[in-house]
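See structure below.
Only one protein chain is missing from this complex, and each of the others stays in its spot.
Let's look at chain A:
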Amino acid sequence: MGSPVLKLVAQRVALGVLLLFAVSVLIFAGTQILPGDVAQSILGQAATPQALANLRAQLGLNDPAYVRYFRWLAGLLHGDLGHALSNGQDIATSVGDRLKNTLFLAFWAAIVAVPLAITLGLIAVRHKDGFIDKLISATTLATISLPEFFIGYVLIYYVAVYLQWFPSVSTVYDGMSFADRMRAIALPATTLTLVVLAHMMRMTRAAILNVMQSAYIETAELKGLSPFEIIRRHAFPNAIAPIVNVVMLNLAYLVVGVVVVEVIFVYPGMGQYLVDHVAKRDIPVVQACGIIFAAVYICLNIIADIASILSNPRLRHPK
């Protein structure tokens, strides 16, 4: 490990932090230009002008926007996400539970989807242009082409209603046994897996095929290694950078893009939480969710960048 790697990694992390600040400005600005007044939406249609004025003063809405931004940012940096306007609960606590649920679902979907996608990619390369390759590509492309709510509804109809194997309502709660929890998330996790599978599988296939053109693969072939061994030992490690990139992108999607799936399967995660509070104009919650989603997205992308830097032999072994 030489200094160029450290420098590059440090650069990436610094860029990520900078980006997060930029996103925080965007989120803050975005929530400011939403139509309607926060105090008005809290008090409802029957609000008196006096009550409105009091509440505005109490919430500090009369201060200029940049003052409010820095106050909010300072809170964020201290881990204080503020209180929800609609029910007065501490946002960090309520988001915490929801985030845990979303991560739980994303984790199990990833555990299934990532190895499956990579294995399918490897198999596709092994049988390049053959029937199996075409079959794998066709099925995964079909599942990515269908909108996720459609896949969700099809699974609900056949697996939950018709076969009754798994529940259609994926409500999870504290004190649920692990087995029950897994049963509950079976269908949403399957839906998510089907949605992210194709992207990762196709990328694995393309990246490895690219490497397969290299001269050293030919050497390996001439050494008499079996085709699968060549892919596993020689091609895959060198194709890892683009694969990690696409895997991270899809992991990020599993966390931040699950709103629709959560709503269909009534899963109590972040997406549903965000939707509920957007409808109520609960700005602090929307801001908090926005920044958490942005942080997850940026972090996973930094990890992808760092992984591809580290997997680059030229950077790992500087002259």
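We adopt the following convention: a contact is a pair of C-beta atoms (placed from the backbone, for glycine too) under 8 Å apart; a residue touches a chain by one contact, two chains touch by 3 or more; residues count from 1.
As a working rule, contacts and distances are computed from a predicted model.
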Chain excluded from display, named as in UniProt, from "3-isopropylmalate dehydratase small subunit", "Peptide ABC transporter substrate-binding protein", "RNA polymerase sigma factor" or "Dihydroorotase": "Peptide ABC transporter substrate-binding protein"
Which of A:Arg205, A:His234 or A:His277 contacts the chain that the document leaves out: A:His277
Contact partner of the left-out chain, one of A:Ala39, A:Ala109, A:Ile156 or A:Ile303: A:Ile156
Contacting the left-out chain in the complete assembly, out of A:Gln11, A:Asn62, A:Thr171 or A:Ser214: A:Thr171
Residues of chain A in contact with the chain not shown: 35-36, 40-41, 43-46, 51, 84, 86-87, 94, 98, 153, 156-157, 160-161, 164, 167-169, 171, 173, 263-266, 268, 272-273, 276-277, 279-280, 282, 285
